[in-house]
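Heads up, one of the protein chains got dropped from this complex, but the rest are sitting where they should.
For subunit A:
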Amino acid sequence: MIEFKNVSKYYPGDCAAIKDVTFSIRPKEFVSIVGRSGAGKTTLLRLLLKEEPPSEGEILVDGRNVKNIKSKELPLYRRKIGTIFQDFKLLPNKTAYENIAFAMEAAGRAEEDISEDVPQILSLVELVDKADNFPCQLSGGEKQRVAIGRALIHKPDILMADEPSGNLDPLHTWDIIRLLCRINELGTTVILATHDREIINALSKRVISLDRGRVIRDEENGRYIV
């Protein structure tokens, strides 16, 4: 379903964030991408979302080269991918509720769907009483949970989670991980980027290890070894 073929990404200044990466992810798989800070995890996800083009190599999603997605089709493509951004990327002028609702509005969903789904998602991430807070009035963990809610609202085919537990306490972290597992069981492909050793070791799912932009290990039932 997702294929990276010899993908490299160079940033200005000869910095190779990703170097000759090849792997494929089957539909409905749960894959963790691990590696130290700066290993290239976020870059990998950004390439998949077509936020930036790869410098070399090809990325195929559902057999389609991401490079060939026209700018008109790009919004549709992105709606199929739910992303929990490492830096949340919430809209500062919109409340928690509106941030989640916006993704549905942008997709042209009906008003009734929105007023039904958003409260559900909000209670899923335990933010019902913070629904009317703006991002600047939310704690780091609360912002992260809004970001999670927004990523889930589309019922996306692919869920990319970039450090979804970065700002959460252990209790919430496990809630989120359990949530990701459940979503995965319901048929969504999940890509989890993290450097949280405990989570990886407890999950016992497929792990792709990155080091300085290269894949150094790719194993089923992997463990965090760097």
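Note that a contact is a pair of C-beta atoms (placed from the backbone, for glycine too) under 8 Å apart; a residue touches a chain by one contact, two chains touch by 3 or more; residues count from 1.
Please note the rule applied: contacts and distances are computed from a predicted model.
Undergrad: If you look up the hidden chain in UniProt, what protein name do you find among "Ferredoxin", "Methyltransferase type 12", "Acyl-CoA dehydrogenase" or "Cell division protein FtsX"?
TA: "Cell division protein FtsX"
Undergrad: Of A:Met1, A:Leu60, A:Leu91 or A:Leu124, which one is in contact with the hidden chain?
TA: Final answer for the missing-chain contact: A:Leu91.
Undergrad: Using the touch definition from the top, which of A:Lys5, A:Arg79, A:His195 or A:Arg214 touches the missing chain?
TA: A:Arg79
Undergrad: From the list A:Met1, A:Leu60, A:Ala107 or A:Cys181, pick the residue that touches the absent chain.
TA: Only one of A:Met1, A:Leu60, A:Ala107 or A:Cys181 touches the chain omitted from view, namely A:Ala107.
Undergrad: Which subunit A residues touch the hidden chain?
TA: Within subunit A, the residues that touch the unshown chain are 49, 51, 71, 74-79, 83, 85, 89-93, 102-103, 105-108, 110-111, 150, 154.
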